[in-house]
Every structure is written in C-alpha cells, then in structure tokens.
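One structure is given below, encoded as structure tokens.
Every protein chain but one is kept in place in this view of the complex.
Order of writing sets the chain letters: A and B. Residues in each chain are counted from 1.
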Amino acid sequence: MDIVINISSGLCLFIGSFLCLCGGVGMLRFPDFYTRMHAAGVTDTLGSAMILIGLMIISTGFLVFIKLVMILLLGILIGPTTSHVLAKAALHNGLEPLLGHEEDPDTDNKETTS
Amino acid sequence: MLMGLFNHWVVIALMMIGLYIVIAHGNLIKKIVGLTLFQTSVFIFYISMAKVNGGTAPILADDIIVYSNPLPHVLILTAIVVGIATTALALSLVVRIKETYGSIEEENIQHQDNQAFEQSNSQNGSNAPKGSKQEKQA
Partner (left out) sequence: MKDLFAVVMLLGIYGLLSASFFVAMDAVDVAFTEAAVGAGISTLLMLVVISMTGRREITTRHKPMSALLVVAITGFLLIYGTLDMPYFGSADAPIHGHVAPRYINDSMQEIGVPNIVTSVLASYRAFDTFGEVVVIFTAGIGVLALLSVVRRPEDPEEIAAINDSMHEQHLVIRIVAKILIPFILLFALYVQFHGDFGPGGGFQAGVIFAAAIILYTMLFGLSTARTVINQSFIRLIAAIGVLLYGSVGLATLLSGGNFFDYNVLVNDPIAGQHLGIMLIELGVGCTVAAVMIIIFFSFAARAEMQLNNKKQRQDKDKDKDNKNKEPSSC
C-alpha cells in the first residue's frame, strides 16, 4: 500500500514537472503571442494541478490535505481566467493572431471572377 | 572561498546595476526602478547573512534544534513595507512633475528650470545694477 502511494505520488509529480518544462520550452519556441499564452496557461493550470495532486497523495495530515485542495481549486479557477483576460486585452489592443495559410477554394474563385 | 562569498558578490553586482541605472538614465521612472532594484539587493544581502547551514525557518517546532537567525528577517520585513511607502510617494511626485513640466526626462526639466530662471533674472535685471545682466539685455 505504501509502495502504491509513493509511486503514484511520484508519477504525478513527474508529470507535473514535465508539463511545466514543456510550458517553458513552448513559451520560448512558439511563434505568436496567443500560442505562447497557451503554453503559459498549461504551466499555470495543469502543471501546478498535477504537482498539487502528487503532494496531496502523500500529505501527512488532514489539515494539510484541505489546504492543498483549496490551493488546487484556486489555481483551477484563476489560471484559465488570466489566460482569457490576457487574450482579450491583446485582441482589444489590435494584436492579430498569426493565422495559417488557408487553401480555400471559394476565395480563389471569387478572386478570379472579381 | 568562491562558494562562501558568492552570495555577497552577486548582491554587490545587483547593487551596482541599480546604482548605474539611477545615475545614467534621465527618465525619472527608470530612476525609481533602479532604486527598487538597489533596495531589493540589500534585502537579499541581509537575508543571505541570516541563513545558518542546516537551519530551518524560525518557527518553533518540537523536533528542530537549529534555526535561522530571526533578527534580520524582522528588519527586512519592516524595510520592505517602508520601501513600498517611499516608492509610492516618489511615484506621486513623478505624476505631479509630469503635470507641471510636461515631461519626465531629467534634461527637459532642467532645461525648463534654467529657462524660467533666466527669464525671472532678466525681468529683475532692469532694477539691479549688475553688469553682466545688463549686457545680456542689451
């Protein structure tokens, strides 16, 4: 039973740190502001959630467990909100997202006829 | 010795960066940023002096013997809040300066001050029999 608890907690912590690392690499390598924000959101929400769940599994007392649950709830509530507010502020100020090259047959026809 | 004094050298580097920002930049907001940098580096210095190898946070618990020194913690707690108070006052002064002078670049402000000083001198110079000022008027 101890082995199961330790291994599952270690697994959650490892996944959480791996996600945080991915978020960091993504922030450096993504081409556009909006995609970078997605990377930061992953770090904020999912990375810290996994780390907190890993800590919750090996928590020593009931009070510690409850505090970690509250931090998790707060993080889940605030992370997506901040990403949303950042994206809204950027769009409001005119930062256009970098869209892909679309091969749309309708617009090609319209260009040839107009 | 390198590892023993590494913290102190890093703090000195941060302090010098903050000092350089205060001296070399003309923008008032950047000067305040430099001051904040300087302040925080002094906090890091004190707190790194307080650490004891193998100690923990200075909150009494039953099974811990070695604690870090709590006295610098108290001093820095005070210093942080006083620092934010002075930064707030400095920022409000910058706002008033911007409203009065129209810019927050040190050279613009000094230029306007010098102009105002020369104008007030040339107005008073017709009463005072000082040679150089009458030459300026003539």
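Just so we're on the same page, a contact is a pair of C-beta atoms (placed from the backbone, for glycine too) under 8 Å apart; a residue touches a chain by one contact, two chains touch by 3 or more.
Since the structure is predicted, the reported quantities are computational estimates derived from the model, not experimental observations.
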item: Hidden partner chain, residues of chain B it touches; value: 1, 3-9, 12-13, 15-16, 19-20, 23-27, 29-30, 32-33, 36-37, 40, 43-44, 47-61, 66-74, 76-78, 80-89, 91-96, 98-99, 103-107
item: Interface with the unshown chain - residue positions in chain A; value: 74, 77-78, 81, 84-85, 88
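Heads up, the rule we're going with is that only the chains that are shown with their structure count from here on.
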item: Length of the line joining the C-alpha centres of chain A and chain B, rounded to whole Å; value: 38
